[in-house]
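And then chain A:
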Amino acid sequence: MMAFDSFGDFLAMGGHAPYVWSSWGITFMLLIGAVLHARLERRQLLTTLRRRVRREQARHQPVASQAPLNTAQGGGNHDPQA
Partner candidate 1 sequence: MWAFIHKLGSPKWFYRISAKLQPWFWVAAAGLIVTGSLWGLAFAPADYQQGNSFRILYVHVPAAFLAQSIFVSMAIAGLVYMVWKIKVADMAAAVMAPLGAAMTFISLFSGAVWGVPTWGTWWMWDARLTSMLILLFLYLGVIALRGAFTSRDSASRAASVLAMVGVINIPIIKYSVDWWYTLHQPATFTITSRPAMPTEMWLPLLLMVLGFYSFFIALTLMRTRSEILRRESNKRWVRELVEEKQ
Partner candidate 2 sequence: MQVSDTAPVASAGVALGEPGGNLMVAITATLKRDLTLMLRRRGEMLNPLVFFALVITLFPIGISPDPELLALIAPGLLWVAALLAALLSLDSLFRSDYDDGSLEQLLLAPQPLAALSLAKVAVHWLLTGLPLALMAPVLGIMLALPAGSYLILALSLALGTASLSLIGAIGAALTVGLAKGGVLLSLLVLPLYIPVLIFGTGAVQAAVFGDGVTAHLAILGALLAGALIFAPWAIAASLRISING
């Protein structure tokens, strides 16, 4: 039932390989790209929101407020070395 005799024939597309494969290639690139973009967007958004929630929790609890302080010190130590 296959329309081609061999895998080589399939790739050659009866001499129309560049046209067929470039169209299909662009299409799948855009489809997969759209999915990857949506996943990345969601992940980045969740990270940002999580960070914001944590920051606000830190502001309400005095013990946790040391966390940003520590990172600030780390940054201070790092700068002269650089």
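Regarding candidate selection, all candidates are chains of the complex that A comes from, given by their letters.
Just so we're on the same page, contacts are C-beta pairs under 8 Å (C-beta built on N, C-alpha and C of every residue); 3 or more make two chains touch, one makes a residue touch a chain; residues count from 1.
Computed from a predicted structure; not experimentally measured.
Only one entry among 1 or 2 touches chain A in this complex, and that entry is 1. Across the complex, candidate 1 is touched by residues 1-4, 10, 13-16, 19-20, 22-24, 26-27, 30-31, 34-35, 38, 41-42, 45-46, 49-50, 52-54 of chain A.
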